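In this view, the complex is presented without one of its protein chains, the others remaining in place.
Up next is chain A:
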Amino acid sequence: MTVKIFFPTCCSPSENGLLIGRWLEEHRSAVVLAIVHFPFIPGNVKRYLAGLERETGLRLAVLGTWSNIKAQKDEQMESFLGDLKSIFIHRPWLRITREASIIFWDCRIEGVDEEAEEEVVLVYYDQRKVMLSELHDATEHSEIATVFDTVARNRTLFALDRYDEGPIKLTHWQSDGVEASIIVELCKQASVPLCALLSFILSLIFSVTRALGRKPLSFLWNKLSTCEQLGKRLDSLQLICGTKAAKDHTLFMRKASTLVSLLLDVILGIVLMSWLYRGDHIGQLANALMPVADRVAVELQGLLQWLMGAPAGLKMNKALDEVLGRFFMYHIHLWISYIRLMSPFIEVILWYIGLSACLGLSVALSVLSDIIALLTFHIYCFYVYGARLYCLKIHGLASLWRLFRGKKWNVLRQRVDSCSYDLDQLFLGTLLFTILLFLLPTTALYYLVFTLLRLLVVLVQGVIQMTINLLNSLPLYALVLRLCRSYRLAAGVKFRMLQQEHGKCLRLLMQINPLTYGKVLQQYRLPSSNLYPKDSWGALCKKLFIGELIYPWRQERDKQD
């Protein structure tokens, strides 16, 4: 049987002493955590270990002895170390001996059955990295996961450095002095009252929004993507400002990522704002926006003129064509006069709207999305009219086609039944069927053109929405962590074989495999609102074909135009 000894690299230069660690019976491996130096009182060591065990819930023990022979063998020391076995009873008892001139250590295992030849594998690990890293995708009780868990849960053991006046002296990765930063400590101290204050303010804001979000107004709110964005911003602030410390790693990472992406968002927003307000870019925008809206209206007029002629050589019903064309023309006319009316105020409105950028780039982008929705309202109207008309025709044709064949839709049985109609019903139905059939191409063309326009607008809005989602859901903290401290997010470990000699134990160096970037994104992506259509492409095409409204979906939770 093989026995694995996980040995921290930082302990290799230390003086003679006792090995403290955990023995994993089911994997037959020993995790060495620290070395206790002379002089110590055995009772104190035992008491100290018992105290640690109460705190962490892990069973620690004295695993054996460590001797680091600098000059020449000291027989007396050897025998003393051998005697310690009888004081700290542990099976198996490890004896690791290092000699200054030889790189191969001497590892012996005592206290196991004599007939079984024990083979020893010495695995060196970097204690600091293993303690700080978070192992992903490991099965619950695998050996590596247990090793990582053991090291991570014994933080208190490592908090004791050589300057502390403790009962015993230890060597581990922090024994030369505890790693800490004054700034971080100050931030930690300051964050608690700050968070409390912020969460109080947030609760006030929440009560106000809840009052505003009542029935009549909520109809308006959930149509605007800005409002939704603000709501989400409030939620994430609430998440960050929670006064309780994060319970587990996932929650901590989520909090940190939210904070970082919020900060980035606000910084980008402020950059945008400073660009807008420096050098009168607002005025330029306002001056550009009106001609664009005008231009869109004029282009639409041109499109309608084209449709009223013989578009693409298609022969349409002239009378219906004319009627529809005039109707839409009148609509555009109304729209143009509305824009003319608005144009003097547009700069002021933009100036105030621009202030929203200080809340973050995503808020500014959703305001932009809303502005686009408002400025293309006529296209939306056209689309709805076209779709309704087309839908009516398609449904009419479908039911009249059944009448044409002498069938009818049986509502109770949900199927098509045959039916005998009266003569006047037949006559009227067929007359209407003929008329609808010959008028269908005209309606369909109008519907097609306006649907394409609408899809274009939806596409633009979708791109904006996707940018916002990207800003909101990118786990920036995890990515930066992966980039700068790649060992913090571990996907697994790899072992490098060190120099070997026959008859000596196998020596391995454990290194941490960092998580791939794809996995990081997948694992730590922040939840974002799902704005994508729930329909598949086929269902979407079917909806388009039968003239149902596609974008402001008519389901419960759906939102926006």
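The criterion applied here is as follows: contacts are C-beta pairs under 8 Å (C-beta built on N, C-alpha and C of every residue); 3 or more make two chains touch, one makes a residue touch a chain; residues count from 1.
Following the convention adopted for this analysis, contacts and distances are computed from a predicted model.
Comparing "Phosphatidylinositol glycan anchor biosynthesis class C", "DNA-directed RNA polymerase III subunit RPC3", "MIP18 family-like domain-containing protein" or "SUI1 domain-containing protein" against the UniProt entry of the hidden chain yields the protein name "Phosphatidylinositol glycan anchor biosynthesis class C".
The missing chain, though absent from the display, is touched by one residue of A:182, A:211, A:423 or A:484; that residue is A:423.
Considering the full assembly, A:406 is the residue among A:51, A:82 or A:406 that touches the omitted chain. Within the complete assembly, residues 315-319, 403-406, 420-424, 426-431, 433-435, 438-439 of chain A touch the chain that is not shown.
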